[in-house]
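We show some of the complex, not the whole, and keep each chain where it was.
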Amino acid sequence: MRPSKRAPDELRGISLERGVSKHAEGSCLVKFGDTHVLCTASLEDRVPPWLRGGGKGWVTAEYGMLPRSTGDRMRREAAAGKQSGRSLEIQRLIGRSLRAVIDLVALGERQITVDCDVIQADGGTRTAAITGGFVALYDCIAWMKTRNMVGDKVIKDHVAAVSCGIYQGSPVLDLDYAEDSAAETDANFVLTGRGGIVEIQGTAEGTPFSEEEFAALLGLAKTGIGRLVDLQKLTLG
Amino acid sequence: MRPSKRAPDELRGISLERGVSKHAEGSCLVKFGDTHVLCTASLEDRVPPWLRGGGKGWVTAEYGMLPRSTGDRMRREAAAGKQSGRSLEIQRLIGRSLRAVIDLVALGERQITVDCDVIQADGGTRTAAITGGFVALYDCIAWMKTRNMVGDKVIKDHVAAVSCGIYQGSPVLDLDYAEDSAAETDANFVLTGRGGIVEIQGTAEGTPFSEEEFAALLGLAKTGIGRLVDLQKLTLG
């Protein structure tokens, strides 16, 4: 029995709320249960130095947690003077995941930065960020389309993410913090709408895991991400 | 006529929403119109080094803006590697303002950190942060009271803040961003529930201002803060 009382293949209550920011070109407040992440997409007219003049655009992401998004207050990264290794690792993952479904040439020589700020954390912040970040990014590109800045082919597919793990010997979907802390194995999956794999990250917290266990996790992930993509489609109309 | 169409002594729509954080001992999402600040109060069992062993507690504040809380995306302070001078100045102001109504001896040797994170900015973020930060702090101390950690005398008074300015020659209350950008003079006032002055900060953006103009601003502030304190009382029951 999971602490959350959910069935092994049951997602938490998911919500995707668009247009939550007065200023951003695209935005989404994503909730995976008690995990709440505010995603905003900001369009800038210049690309990083290494892309200048190549006619190609860029999509990048930044990730942060509010100091009291967690059970114990964390030190503010701006006060500490640097982003933690964990934050850097997560924002690199979000950026790669979003770029996987974008045609950077069709985007043109512009950059979209997707900021994912965790308002409240209860496990799975990176997967919520990817899932909601896609919605913010989608709306930013829609904003560009209505201004004739881009055509129809910028977005190649949907992308969403979920975590799975082995909890007390059984594979379960979408771990909350209590489950994540006690899981033997923790894996994050990023898949496209058509089922292609974009990223897989699996980690044995204690005992190494087997190929069969990993296959079970991937199976759960496919189910869960299928539902997340359905929800994205519903939300985006 | 103000861009916001408000009367000179009219506040924006104000809302104070308590208990918005699953984790924090006290929290408040404060809205002054389109300015939204999430305030959380976190209790820690240790005080800064210079207070250790003195039997006195401490209240401090930290302030940050989400990168796309503003019209143009700002650089993330954690990525820049430091808090800006503006952020440091504002969080010092918030901390002083909140300490002004707390009996630090009655608090006991503990620290409360009030984090004020701007979710969306439209002028007056620091005054909203003080007004909402007080509510978060109040609830944190109530949380302590129900656990018999403190008595009844920790909070000495209410405290709230508002900005005023000279806009096109006329004194106006509670400037939004459009008004603030065009104002000749900008002043922030922090007052207690009983009308005592805690902080005054007045700045001439262009032409210096006169004693009479300043008196008019202070008059507006007293009116506005009176209403904010009433709202705090209503909210806190």
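Each chain carries a letter (A and B) given by its place in the written order, and its residues are counted from 1.
Assume contacts are C-beta pairs under 8 Å (C-beta built on N, C-alpha and C of every residue); 3 or more make two chains touch, one makes a residue touch a chain.
As the structure is a computational prediction, the values presented were derived from the model and not from experiment.
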With 2 identical chains placed here, how many copies of the sequence make up the full complex in this file? 6
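Convention: only the chains that are shown with their structure count from here on.
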Complex contacts: residues of chain B adjacent to chain A: 21-24, 27, 34, 38, 40, 42, 44, 62, 64, 66-71, 73, 76-83, 87, 113, 115, 117, 119-120, 122
